[in-house]
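What follows is a single structure, written as structure tokens, with notes after it.
All protein chains of the complex are present and in place, except for one that has been dropped.
And then subunit A:
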């Protein structure tokens, strides 16, 4: 029975097939099917992958001929048959059929699927500003009612079936980005990125993003460290966030680092390089000093800190101290 629907179309590639295609998409439109169902219909009926990209509304859906959703970041091939969502608009729906003249059936599929997709997008993604702060706030608020959050997600153009991440940037407004979309960070700003979660779980992603933000650093001499931290890359280290209270008296190892840093301006950058690289040779390159200079500096640092930083245990202790230093900031 496999691909019966597709094969019925293939059996009768002319007028009969076009009539069936029209009936297929009319029925999807009548039953208010979603965008993915429309793109899947185009892929299954055409027998090739189909994709819809609406950059303005941040919608990107790609479905293969067997019905599997598999989005792609690669640019569509301009030779593929395509259709726009609006008259005179840019191409938005493609059938990934390379090297063949588009058939009548392809043209009908594109026209009907694009028409139906436009209606769905207008209905569901509406004309809401894409980063309306009130909507984002609702979406990230665990105490907001589920329907209100769902509504906010729709208005923000988030695919309710896809996953998304909350993003916390220092000094900026909370943001939500589709997990499948482009990189979440703004250049030059300390940013915590939450894990990809179903849209209904975004409050959890937001909490994790805010925790991740505490692990970020300015990336300067006084505050070396990663400017962007992904919550799902922290692992067990995230537990430290609960142990170190911002603005409270820092743990002794952090005080030792502060005291040592007051004595040697190069110290923080050098020590961070040791924790952030795989070998002392790489650390020397990272800190931009000669290998022997690094050895001298580390011997000095060990003297100031009172513990070794070139043993695995000492390196871990140092790593924890630098991490807790960031967490302890007010």
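Operating definition for what follows: a residue touches a chain if its C-beta (ideal position, glycine included) is under 8 Å from a C-beta of that chain, and two chains touch if they have at least 3 such contacts; residues count from 1.
The rule is simple: contacts and distances are computed from a predicted model.
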According to its UniProt entry, is the unseen chain "Raffinose/stachyose/melibiose transport system permease protein", "ABC transporter domain-containing protein", "(2Fe-2S)-binding protein" or "Esterase"? "Esterase"
Contact partner of the left-out chain, one of A:32, A:123, A:290 or A:329: A:32
Subunit A, residues in touch with the chain not shown (by the definition above): 1-9, 20, 23-28, 30-34, 36-37, 40-41, 43-44, 65-68
